[in-house]
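Here's the structure, in C-alpha coordinates; my notes come after.
With one protein chain removed, the remaining protein chains of the complex are shown where they sit.
So, chain A:
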Amino acid sequence: MQFEETLKRIQTHKGVIGTIVVNAEGKTTLDNSTTVQYAGLLHQLTMKARSTVRDIDPQNDLTFLRIRSKKHEIMVAPDKEYLLIVIQNPSE
(Lines give C-alpha, C1' and ligand atoms only; values in the text may rest on other atoms or scores of the structure.)
Protein backbone atom coordinates (compact mmCIF):
# COMPACT_ATOMS: atom_id res chain seq x y z
CA MET A 1 0.00 0.00 0.00
CA GLN A 2 2.68 2.38 0.96
CA PHE A 3 4.57 1.37 -2.11
CA GLU A 4 1.67 2.25 -4.33
CA GLU A 5 1.03 5.55 -2.63
CA THR A 6 4.61 6.63 -2.85
CA LEU A 7 4.90 5.46 -6.41
CA LYS A 8 1.80 7.40 -7.32
CA ARG A 9 3.16 10.50 -5.63
CA ILE A 10 6.32 10.22 -7.67
CA GLN A 11 4.41 9.57 -10.86
CA THR A 12 2.26 12.63 -10.42
CA HIS A 13 5.21 14.87 -9.63
CA LYS A 14 5.70 17.77 -11.97
CA GLY A 15 7.39 16.74 -15.18
CA VAL A 16 7.64 13.01 -14.51
CA ILE A 17 7.12 11.02 -17.67
CA GLY A 18 7.56 7.50 -16.33
CA THR A 19 8.70 5.33 -13.48
CA ILE A 20 10.06 1.78 -13.70
CA VAL A 21 11.04 -0.68 -11.02
CA VAL A 22 13.57 -3.27 -12.22
CA ASN A 23 14.93 -6.26 -10.41
CA ALA A 24 18.34 -7.81 -10.71
CA GLU A 25 17.52 -9.82 -13.76
CA GLY A 26 16.16 -6.92 -15.69
CA LYS A 27 12.51 -7.71 -15.34
CA THR A 28 9.92 -5.03 -15.00
CA THR A 29 6.44 -4.69 -13.66
CA LEU A 30 5.15 -3.53 -17.03
CA ASP A 31 5.10 -5.27 -20.36
CA ASN A 32 5.36 -2.23 -22.59
CA SER A 33 8.19 -2.72 -25.03
CA THR A 34 9.64 0.75 -24.48
CA THR A 35 9.67 0.11 -20.78
CA VAL A 36 11.43 -3.19 -21.32
CA GLN A 37 14.00 -1.48 -23.49
CA TYR A 38 14.58 1.24 -20.93
CA ALA A 39 14.82 -1.29 -18.15
CA GLY A 40 17.35 -3.46 -19.88
CA LEU A 41 19.53 -0.65 -21.11
CA LEU A 42 19.56 1.16 -17.83
CA HIS A 43 20.21 -2.02 -15.95
CA GLN A 44 23.32 -2.66 -18.01
CA LEU A 45 24.46 0.90 -17.61
CA THR A 46 23.93 0.81 -13.88
CA MET A 47 25.92 -2.37 -13.56
CA LYS A 48 28.73 -0.85 -15.56
CA ALA A 49 28.62 2.30 -13.48
CA ARG A 50 28.69 0.32 -10.30
CA SER A 51 31.64 -1.77 -11.42
CA THR A 52 33.47 1.40 -12.44
CA VAL A 53 32.95 2.92 -9.04
CA ARG A 54 34.06 -0.28 -7.36
CA ASP A 55 37.12 -0.64 -9.52
CA ILE A 56 38.33 2.79 -8.65
CA ASP A 57 37.77 2.25 -4.96
CA PRO A 58 36.63 -1.14 -3.71
CA GLN A 59 35.19 0.39 -0.58
CA ASN A 60 32.92 2.63 -2.60
CA ASP A 61 29.55 1.87 -4.08
CA LEU A 62 27.11 3.50 -6.45
CA THR A 63 24.30 5.38 -4.72
CA PHE A 64 22.59 7.41 -7.42
CA LEU A 65 22.84 7.78 -11.15
CA ARG A 66 21.50 10.75 -13.05
CA ILE A 67 21.58 11.11 -16.81
CA ARG A 68 20.77 14.52 -18.19
CA SER A 69 19.98 14.65 -21.86
CA LYS A 70 18.66 17.43 -24.01
CA LYS A 71 15.12 16.28 -23.66
CA HIS A 72 14.88 14.31 -20.42
CA GLU A 73 16.47 13.59 -17.12
CA ILE A 74 16.74 9.92 -16.13
CA MET A 75 17.30 9.18 -12.46
CA VAL A 76 18.29 5.73 -11.26
CA ALA A 77 18.34 4.78 -7.60
CA PRO A 78 20.17 1.45 -7.45
CA ASP A 79 20.17 -1.12 -4.76
CA LYS A 80 21.72 -4.52 -4.32
CA GLU A 81 18.94 -6.17 -6.18
CA TYR A 82 16.59 -3.57 -7.58
CA LEU A 83 16.57 -0.37 -9.55
CA LEU A 84 14.14 2.51 -9.36
CA ILE A 85 14.12 4.49 -12.58
CA VAL A 86 12.33 7.81 -12.98
CA ILE A 87 12.25 9.79 -16.21
CA GLN A 88 11.53 13.49 -15.88
CA ASN A 89 11.14 16.35 -18.27
CA PRO A 90 13.11 19.07 -16.57
CA SER A 91 11.82 22.07 -18.46
CA GLU A 92 8.32 21.86 -17.02
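Going forward, a contact is a pair of C-beta atoms (placed from the backbone, for glycine too) under 8 Å apart; a residue touches a chain by one contact, two chains touch by 3 or more; residues count from 1.
Here, contacts and distances are computed from a predicted model.
Its UniProt record calls the unshown chain "Dynein cytoplasmic 1 intermediate chain 2", which is the correct pick from "Dynein cytoplasmic 1 intermediate chain 2", "Proteasome subunit alpha type", "Beta-hexosaminidase subunit beta" or "Small ribosomal subunit protein uS2m".
In the full complex, chain A touches the omitted chain through residues 2-3, 6-7, 9-10, 13-16, 21, 23-27, 29, 31, 40, 43-44, 47-48, 50-51, 54, 63-64, 66, 68, 75, 77-82, 84, 86, 88, 90.
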